[in-house]
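Part of the complex only, each chain left as placed.
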C-alpha cells in the first residue's frame, strides 16, 4: 500500500554487530553472568528499538522484574535455545535494518509470556477459571506496556 | 512450579445433574453463595443514572424512585403497549434472586382468573425447575396453564440459580434452556465446540434475548423461539440478530390475517390504530454480540461477573455472582481491561452514549404515539378520502408496526445503548423514519384532512397514561379517562384468584 517496502541494502549498523557477537558469546559460553546480564532491562534497552517497551515497563507494577522474567522460558533447557533464536532474530533484524514499524510479540513468544504470568501468579489463579481467555493480557491489557495509552506518552520519537 | 497454563478448577460435588435447589450448593461454594445473596440488594443506593436493581415503574416519570424515575422513565410506554399485558405493569429489572417473586406478583399475568392469559413458557427464564418440567411434560409444557406451576417451586430456592448455568455434578457451564439450544442449532452454532469464553456469554443468552411464542401452526404451541435465522450464515451464525433482520423474520411465522400482512407474526393488535404489533424483549445478547465489546471477544461475565477477592471465607478469587450494573463497581469490573483509565472517566463515557440514546429513544416514542394517533384519526375520517385510501392505510399501519418495533428493540435492551452504541442509534433513527412515515401516509389517505388534528405538542394531544392496571381496566369509568383507553374493552370484574403462590378462596 502506501508505505514502500523497507530497503534491505542499507549500510551495516556496527553497534548491532557488536551485539551479535555478544549474543554468540552468550550462546557459546553460556556463562552465568552473561546469561543474567542479557536478561536485564538495561541490556534489552541498549537497543533503541526496545526503548518504548523499556519506558512503559518501567512505569508499570512490574518494573522491578527483568525483561526475560516474562520474555524467555524459565527452564534453562528451553531458555538457551529460545534466547539464541530470539536474540539472533532481534540482532539480525537490527543489522539488516529490517525492523517493522510496529513490533508485535509472535504467537510463540506470547505463549512463552503467558507461561510466565502463570508461573508467578499461580496462587492467584487457582480458584477461578483464569483460562476464560486465551491470554491473561486479554483482560490485563495494560500489563506491562500500557498498549492503549497515547503514543507520545510511551514512544520515543527518534528511537 | 506450574507451566501447564491456568486450568479452570474442576469440582466433584456429589450432586446430581438434575439438581434444581440453590441451597444444595451453599455448603460447597460459600463464596459464590455469598455474592449470589447480594442479588437481594435493591435499595436506592444501588441506582445508577439509568440502571441498577431498583424496580421502579418504567413509564413513571412523575414519582421519585423507587416508584418512578423522572430521569430515566419512558412516559408513553402504557400508551404504546395498550391492549397488551405489558401496559399493566413493567418494571426495571432487579436481581436474579427475585425472578420468581416478581413474576408471581406481576400484573402482566392475570391473577384475577384461573387463566393467566399467558402460557407456562413464562416460567422458562425464571426458575431452575423448567428443565425438570420439560423432561416431565415434553413440548406440551409450554402451552400449559401458568398458574398451575405457581405452587410447584420455592420462591427463592428455585429462582434463577446455579443449575441453570452449571452442571451441578461438576459445575461446568452448561446450557439448560431448551429454546437457546434449538436456536443455536438452527443458526449452525455447534454448542459442543463452544469455547469457555463463548460459554461465559451463552449462559446469559439463555434469557437475555428477544423471543416470541410459537403459533401451533409452526410447531409446539407457545414454545419460546429466538428469531435469529434470517441472515444467519455458516460463517456468521449470529448474522441475523440485527433489528431489521428480525423485522423481516416476523414477516413470516405468524397467523395475522390482515391484508398485505397475511401470515406475519404479531404479539397483539393495538386497539387505537388497529395495527398488528410486535413486542421486543431484552435483546441484550443481540446488541452485545456485534458491539465494540462483543465483537472483540469480551464476554458478559467479564463485565457482569468480574473476579473478586472481597469475599470470605477465604478471600480467594471467585466470579462475582451478583449480576448487576458494572457501574456500581467500575474498579472491579471495567478497570481490569481499562487499567489506564479512571472510574470517573469510564462512567462518563458510558453516559456519553446513554444520554444520547435516552434522548433519541424518547423522541422515537413521541413519534410512535403520533403515528398511532394519525392512523386513529384517519380511520375515523369522514371527509373526502384519497382514492388509494385503503392501500395507504395499510402502508401506514405497516410503518406504525415497524417504527414501534425499532424503538422497542432499544427500549427493551437494558444497557441504554452501551452494549452497542452505533447500532442502537441507527435503530432509533430508523424508528423515527418509519413512525414519521406512518403519520404522513395517514395524512395522505385523508387528503390531509387529519393534518390539523395532529398539530402541536404530542404530549398534549395524547396525554401519557401514568397509571394503568388490570383492576383499572375492570371499571368502565376508567376507560373514559383518556381518548385512547376508550378503545379498550373493559375486563370482567373479578377479585384476585392468586396472590403470589397462594390461591385465594373464590
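What to note about this one:
Which chain is which? They are A and B, in the order written, and residues in each are numbered from 1.
Please note the rule applied: a contact is a pair of C-beta atoms (placed from the backbone, for glycine too) under 8 Å apart; a residue touches a chain by one contact, two chains touch by 3 or more.
These numbers were taken from a predicted model, which means no experiment stands behind them.
Copy numbers of the protein chains across the entire complex in this file follow the formula A x1, B x2, with one of each shown.
Just so we're on the same page, only the chains that are shown with their structure count from here on.
Our note on geometry: subunit A versus subunit B, Cα centroid distance of 48 Å, whole angstroms.
Every residue of subunit A that touches subunit B in the complex is listed here, in rising order: 75, 114-115, 118-119, 122, 124-134, 136, 138-143, 146, 148-149. Residues 1-9, 196-197, 200, 297, 299, 301-302, 307, 316-319, 336-340 of subunit B touch subunit A in their complex.
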